[in-house]
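One structure is given below, encoded as structure tokens.
For this depiction, one protein chain was excluded, whereas all remaining protein chains were kept in their positions.
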């Protein structure tokens, strides 16, 4: 993962899943409000979408886990190097573990929609679980690195922890659309912050990394983090406007069709 | 912002908005209790007041953002100084960012009262958002300064964080007048503490700043903070007494008029 | 306050108020359960008791504030010593501030029972307020002292903070007898811990203070704190047993009387 691509991949994943969660929440909320006119709100459709989401998550997690193990120079499932008497590429195993817990969300998705006896909010619980584990691993990820490196990862831990807390709150307080949108925007923030970390530590244009011991850089990245968040909020807001505007059109088209 | 005026301006802003929030909460509460006799509690009036509050917030935020950029010697929207190879006045950009998030509250105000489909508690969420961002920025604002300077800013972060938590709690637990008054009093405390910081670091009478490495000063500012809070509580209490006493008079005058 | 008596006085205060809160909560709970047979549960009686509690609290707070100011060698309301150019006995002013906020609880008690328009849970809010302020002041109370001195005060801050959190939770979740008993037991713990601090720092038998830099003492005081808590829990339990047993007798006596 020590490269720009290694940070861009999870970043893209979180950007996509954040956008998808955001759209899903808005769709559900708007459909509930406009019960009469909405053909999208059919339970069967959402049901199938959730299972699809679960399968996608499991697939992504498996790909990620396999990728971390079998990239050239990866650990190849070897945990301890007996020849050299030391652990074998623990950072790769860290990422492996995080992917595994995100896979568990997908499993919970699938199980919840197959067995109706399972409580539905299991998904939210597994989500907050995965996020807390991710925050815990990242918190113990940067022993002995440079100041700025630690700082950008601390901000990452902060946003993951907040997302986990919001997910846990959703588990307790159900069907609050604003909490779901807040979680979506924090997920978007996490995704774009992964990109930012990539730009700071491994600039893709080949230029050297930023000065890792400069206080001014910390000052800048502080507000940069806020701007990322502002952009995430704006994206969620525009998505809301777009979905609420497009649904009536969709309904009109549907009505003309049949 | 490195002057007495620079701290007095946001201080006045928070004092005014705290007083206004406090009065609004009490008015709403009293009007709900005395449903029969109250002419003030008309929904239309409150509706218009909320939109006005939103417009004022947006206006103030825009003024603040413009002011931070275009004061003489300000950054003039220049983020990076390529000549000197360093960031350009990041502290000004910090304040700029905070103003922006307070502007978002105003936008939420206006949107919520134009589009009835938006959930009403969005305002509370954006408020707690803006406060958390403010606390985050202030927390990373004082790298490498003197002990007392850091201490007074830490207390500022504390009060902002608490206000944000109370606002978030209001988002979850709606229509609790005591939570609203608690938030108002914490906002008043924030405002008066801005003034206190100004007095400590940039005494307006031109005398030198306080001894920034003296433990006794920390001990004093600890209780000074509590006294500010006590005064804020007393102001909220007197405001409550004043409003509840004046409403019956207002009703009597109204009744005699017509 | 730098003496055994100075710690024994607030300790006794918290022990008495803890016992009283505990008894009141149990009485209310039992009376609600045995509605028919209970003559104690008359609203008027509890009403008068609450006002009495408020007056007592105000009285105690005023006595404490006056005592802190006008004991021989006290600050006599002088905050700054202009002759020596330094603050005048700030530790005394710290205690003064804490007493003031406890006085505010009493004021809230009295106001709530005079003006029925005030929300009843204001008392709980002012209580948690006073406790948070107390925790904040104690947290900034021990700059530059010895390790063990700081440790015992940290434990004090811990228990005060927990009591404040429970009181705030009671403000949100009303009429939960177990939360009230938990708060009572934590208040008892606070009281007995004040005594323990007195015994550690100023042994009343005139022997020298404990070794303030010995790690073993910290290890012991850790479990000592737990034992104090266990004793507080046992006292609350015995009080519960005593009150529930004595009420039927009281009822029988009452019935025979008339």
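The first chain written gets the first letter, and so on, giving A, B and C; residue counts start at 1 in each chain.
Keep in mind that, in the parts below, contacts are C-beta pairs under 8 Å (C-beta built on N, C-alpha and C of every residue); 3 or more make two chains touch, one makes a residue touch a chain.
Everything numeric in this text was worked out from a predicted model, so none of it was measured.
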Chain not shown, its touching partners among those shown: A, C
Touch criterion as defined above, residue of C:114, C:223 or C:238 at the omitted chain: C:223
Footprint left on chain A by the chain that the document does not show: 86-87, 90-91, 93-94, 97, 100-101, 104, 117, 119, 121-122, 125, 129, 133, 136-137, 140, 143-144, 171-172
Residue numbers in chain C that touch the chain omitted from display: 30, 33, 169, 173, 177-178, 182, 215-220, 222-223, 225-227, 229-230, 233, 244
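Just so it is clear, only the chains that are shown with their structure count from here on.
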Angle, in degrees to the nearest 5, of the Cα rotation that carries chain B onto chain C: 90
Centre-of-Cα separation between chain C and chain B, whole angstrom: 33
Intercentroid distance (Cα basis), chain C paired with chain A, Å: 46
Residues of chain B engaged with two or more neighbouring chains: none
